[in-house]
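Pasting in a structure now, in structure tokens, and then I'll have a few things to ask.
A single protein chain has been removed from this complex, and every other one stays in its place.
First chain written, first letter: the chains are A, B and C, and each begins at residue 1.
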Amino acid sequence: MPLLLLGIIGKTKAAFAGRVGPPLLQPYFDVIKLLRKGSVFSRTTTWVFKAGPLVGLVTALFAAMLTPLGGHLAPISFEGDLVLFAYLFGLGRFFTVAAALDTGSAFEGMGGAREVTFSCLTEPALFFGLIVLTRLSGSLSLSTMIGPGLGQAWHNGGAALVLVGFSLFIVLLTETCRIPVDDPNTHLELTMIHEVMVLDHGGPALGLIEYAAALKLFVLGSLVVRIAIPYSGNVWTSWGVFAGGMVLLAVLIGVVESTMARLRMAQVPILLVAACLLSAFGIVLVAR
Amino acid sequence: MHALVGPLLVVVLLFNLFLLGTSRLQAVINASAGQGVILGILTLCVHEGFSGWIVLITLITILLKGVLIPGMLLRAIRDAAIRREIEPFIGFLPCLLLGALGTGASLIFARTLPLAKEHVGSLLVPAAMATVWTGFLVLTTRRKAINQVVGYLVLENGIYIMGLTLLHAMPFMVEMGVLLDLFVGIFVMGIILNHIRREFSSLDTAHLSALKE
Amino acid sequence: MTDWLVIAGMVLAAASGVPGLWQERERGGGERLATGLMVLGALCGIVGAGLAIAWPSAGIDLGWPVPGGRFAIRIDGISALFVIQIFLISALGSVYGLGYWKQSEHPRDGRKLRLFYGLMTAGMALLVCARNTMLFMAGWEIMALAAFLSLAAQDDQRTVREVGYVYMVATRLATLCLFAMFALLFTATGRFDFAASGPINSGTATAILILAIVGFGLKAGVMPMHVWLPGAHASAPSHVSALMSGVLIKMGIYGLVRVLSLFPHPPLWWGQLVLVLGCVSGILGVAFAISQHDFKRLLAYHSVENIGIICMGLGVALLGRSFGNSTLVVLGLGGAILHVWNHGMFKGLLFLSAGSVLHATHTRDIDELGGLAKRMPWTALAFLVGAVAICGLPPLNGFVSELLVYLGLFRSAALPQGTLWLTGALGAPALALIGALALACFVKVHGAMFLGEPRSQHTDHAAESNRLILVPMAVLAGICFLVGLLPWVIAPVLDRAVLAWAPELSGQRLMVLAPLSWVSLLGWLLLLALLVGAALFRRHLRAKPAATTGTWDCGYVAPGPTMQYSSSSFAQTLVGLFSWALRPKVTNPDTRGLFPHPEAFTSSVDDVVLDSMLIPAAQLGTRVLHWFRWVQRGSMQAYLLYILLTLIVLFFWK
Partner (left out) sequence: MLLVQVLIPLLLGGIAFAIRSNLKRPWLLPLGGTLHFAITSAILLGKTPAAGDAWLGLDPLNKVVLGFLSLLFFLCSVYARGYLISRPNQPNRIFTASLLVFLAMLTLAVEAQHLGLMWVAVEACTLSSAPLLYFNQNPRSLEATWKYLLIGSVGIALALLGSYFLAYSALHGGMSASLFFSDLVREAPHLSHPWLRSAFILLFVGYGTKMGLAPMHSWKPDAYGEAPGLVGALLAGGLTTIAFLAVLRFYQICNAAHDVAFVRSMMVTIGLFSMAVAAVFMVRQRDYKRMLAYSSVEHMGILVLGIGIGGAGIFGSLLHMINNGLTKGVLFLAAANIHRAYGSKRVEDVSGAIRRLPITGALFLAGFFAITGSPPFGPFFSEFTILRAAVAGGRFWVAGLFLVMLFVVFVGMSSTVFAVVQGEPSEKASASGYKDTFFTVAPIIVFLGLVLLLGVYVPPPLSRALHEAAAFIEMKP
């Protein structure tokens, strides 16, 4: 499912560009091909370089296990799992960036620097949003926060939720390195974040990274979708609605990517601060 | 309380003003000596009745305050070959005025203090105050070390006058002790003066301000 | 019994350095003896404290014939945790010292250092056990002075002298604040023991709070009062830095906790004040850290940050206490105390590994290092563990304590009360920001020091340190893992601490309030998954052997070490974001023309509070005071005049 999103995004962008574009399942083919390849390592690197992709993937998987999909309880959920959720991504980031620095290349270093720098701004935004949700649901568990009760929350703090949704969408774009923050297609410019970090990874390592990225997109996306469409009927309908929502999200991302230009690096922080302010404003709204 | 006390005290006050006004060291020292002699006589007059002890004290006082110490100081200036106080920190005239003011102030101050019946109307307390004040003036305004010793001497004189008010309340031993200390004090100062003269070949306190922050 | 064990520990620790004094300079017997005594004392202390946790100690209360003094010792839940930490870190540090500060290498100051090291330990242990304010002050000052003296062991270096002076002034200011605070406390309660008192009128209470925050905050290094900390930690020998940063600054926290426990009904603004102080300290601390070039200074600023996190927890606990909300108290105080403990472990670990690097390369400049992971693999690993732990990432111990604080903040954010919950609501994102910044900082420093290519010849002769240095690091790393993976072991101890702090609100158990079992479970699973993944990856590699080449640098032909992303450039954007607080000094020569001269871009960040506020203020004050000197001008006449004037004034005043 996660890789499918990439496919959809690709399709959408192709459609905007007036091309046919790769098939929807192209990402799957890529990843499988990569996993089959052998690997090449730089002399500079140590085990940290190999650990990077692995940790990135594992943490993403664990985070996914904590995420409720479409109003259903997550496989694992407990009071306070939201902190674990956020920090798992942190762990992944730590090792991805460490792996990047391990190559000793200027490009990877730059990418890593940007990655951590921007995350310093997305994290608060995320937590502002979570605070709003806690405030509305009175719970500290993702599954309850954006679980069945969410519809009720819309009645109490709809406006706040809209703001949170927006800011989470920006967070999503940043964390998953999408335009307007980063451009996943380019590889050889001084303008990228995520892609440049993984320049030296190849073969299975790259495959793991790609999959982890997609998974991250999926997990964060599911949050946004759920907040945007707090529908919870019986099992099938809600799953359906959720799936539709995800597709919509992918299309939306595609649209954004094809219609907007990438921001200058200096302007990205401003965008992110805006995201923080959005959800902070959300807090003010629910401060009754 | 003898009738002479009042006039004598007036003379003491006059000596004070003279001390403040004159610049010649010899004259200054002589004045202090004169003051000493008068104090001796005062002792005799203040005390009712006539006893050997009083005479003894009188004589010792006159001997010390009037003869020995001034003589020592005179020798000091003769050795140091200095004649007069060169320009004090504040001129002689202001000194005089201050002295006069002080005397007046001490008269007023003495009023504020309740006096024992036998001293009511006597000049003893104000005279003492005024003399102490004079001593301080000399100490703080003069440049010559000798002059400061004289100032100290005058200060002691003032205190001595105060002591007269309770002559009979005071066992003589203390009196003697006082005189002794005074003497030793001046004596030691004299020694130091000599050292100073040898070290700095002058008695100007300007040489004595090396130690400072 | 338990108390006596702990006291025996103190005595042994205090005496540890003494026999060595009779050793001649070059012989090394003294140091081994000292370490032995220290370890023995530490064992006594740890065992004693451990027993005291299991069976609360009766306490000792003997007469002590000094004004207001009693030799009162009791080890409750709070003290016990601190005692264990103190003895643990100092014992490990002293073993480390055997390898790091050999008597043969430091004949001049080795003996001094060990003597004061032991005294510092004893002083700290004494003050956390003391139940009498005079005894507390004694322990406090023994600690402070011993810390100064062991810091000044290398007083032949100018910087050390300056740093020591700043430290001494700061610690004296703290001590004087405590004088005032205890005097007020005595006047309010009429007693010299830390006994929960009757109602204290609000004016006195406020004064006590302010004095406590300044006095203890100076020691703990809360943000505006942290001035002595970076320099001291950077210049001290590394195992002393580990002890100072890991334990000594926590004594400030201990004091704050102990004194605040005397107030059953603190006003709301107390909690908010402490919480806000914590946020400021945390954010600015880590911001300063990012901008440092000296890795020991960097670690020191991280102490400021972590103290901030601890204060946030304490603030939550205070809020809870003033609401009478037991949940907040348990979460907040538990988080704070656990973070104290954790920070002791991972910061000790970090300083020890930093020391190992310093020992091998003789430079503290991050941009001079690089690629050490190949030359010192174990040190690199230890540092990595410490880094992950201090960033509060699962599955290590830092995460657990930060989780507790987070929960406390979220719970307080979920409080119904009016707008008071806003402080909590702002606290959580602040903590998130701190976490992210810390992550950025430690990725940077670890990457720049251990990964990539060497940046200078400093690393050429670097070799892995000896066992005496590595073993203590290994122990600390192990503890980081244990606490992270088995947090439920600690929970009951923390409950004890809460019971000691706020007996009236210690109803709930931490295990119930916090998902510790889940954390533990997921932690194990995470490790498992990683291992499995690693195994698979390795299998795959065996199947398809990997080729090795140079780093691919976008087609650039000759990638050299100097082309790596340096730590300064890594931090540049973040420093830019915080330039309003950091005031970085940047020299950016513009290189024009066809053949520009070789130029260097440099940027450095001084400590704003110390270098741009306090020192100028002090100089100004000195100048003003100097102006009064003319009074003592050497002229006798003037002096006599002063006497006369005094007389006159007094007579008129009469």
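Keep in mind that, in the parts below, contacts are C-beta pairs under 8 Å (C-beta built on N, C-alpha and C of every residue); 3 or more make two chains touch, one makes a residue touch a chain.
Keep in mind that what you see is a predicted model, and the values were worked out from it rather than measured.
Trainee: Since one chain is left out of the picture, which of the remaining chains does it touch in the full complex?
Mentor: Taking every chain of the complex into account, the missing one touches B, C.
Trainee: Out of C:Val169, C:Leu486, C:Met563 or C:Ala581, point to the residue that touches the absent chain in the complete complex.
Mentor: C:Val169
Trainee: Per the definition of touch given earlier, which of C:Met1, C:Ala54, C:Ala183 or C:Val512 contacts the omitted chain?
Mentor: C:Ala183
Trainee: Touching the missing chain, which residues of chain B?
Mentor: Residues of chain B in contact with the hidden chain: 112-116, 128, 132, 139, 145, 148, 152, 155-156, 158-159, 162-163, 165-166, 169-171, 173-174, 177-178, 180-181, 184-185, 188-189, 192, 195-196, 199-200, 208-211, 213.
Trainee: If the missing chain were put back, which residues of chain C would it touch?
Mentor: Interface residues of chain C facing the absent chain: 64-69, 134, 137-138, 140-142, 144-145, 152, 155-156, 161, 164-165, 168-169, 172-173, 175-176, 179-180, 182-184, 186-187, 618, 621-622, 625-626, 628-629, 632, 636, 638-640, 642-643, 645-647, 650-651, 653-654.
By our rule, only the chains that are shown with their structure count from here on.
Trainee: Taking chains as nodes and touches as edges, what kind of graph is this: line, ring, star, complete or other?
Mentor: The chain contacts form an open line.
Trainee: Can you work out the whole-Å distance between the CA centroids of chain A and chain C?
Mentor: Measuring from centre to centre gives 35 Å for this pair.
Trainee: How far is the middle of chain A from the middle of chain B, if each middle is the mean of its Cα atoms, in Å?
Mentor: Centres of chain A and chain B (C-alpha means) sit 100 Å apart.
Trainee: Distance between chain B and chain C based on Cα centroids, please, to the nearest Å.
Mentor: 70
Trainee: Send over the residues of chain C in touch with two or more other chains.
Mentor: In chain C, nothing touches at least two other chains.
Trainee: Chain C touches which residues of chain A in the complex?
Mentor: By the definition above, chain A touches chain C via 37-46, 48, 50-51, 54-55, 57-59, 61-62, 76, 78-81, 83-84, 86-88, 90-91, 93-94, 97-98, 101-110, 112-114, 116-117, 119-128, 130-131, 134-135, 138, 140, 188, 199-200, 203-204, 269, 276, 280, 283, 287.
Trainee: Mind listing the chain B positions that touch chain C in their complex?
Mentor: Those residues of chain B that touch chain C are 89, 109, 136, 139-143, 148, 205, 208-213.
Trainee: Touching chain A in the complex: which residues of chain C?
Mentor: Residues 370-371, 373-374, 380, 384, 387-388, 391-394, 399, 402-403, 406-407, 410-411, 413-414, 419, 421-422, 425, 428-433, 435-437, 439-440, 442-444, 446-448, 451-453, 514-515, 518-519, 522, 525-526, 529-530, 533-534, 537, 540-541, 544-554, 559, 561, 563-565, 569-574, 577.
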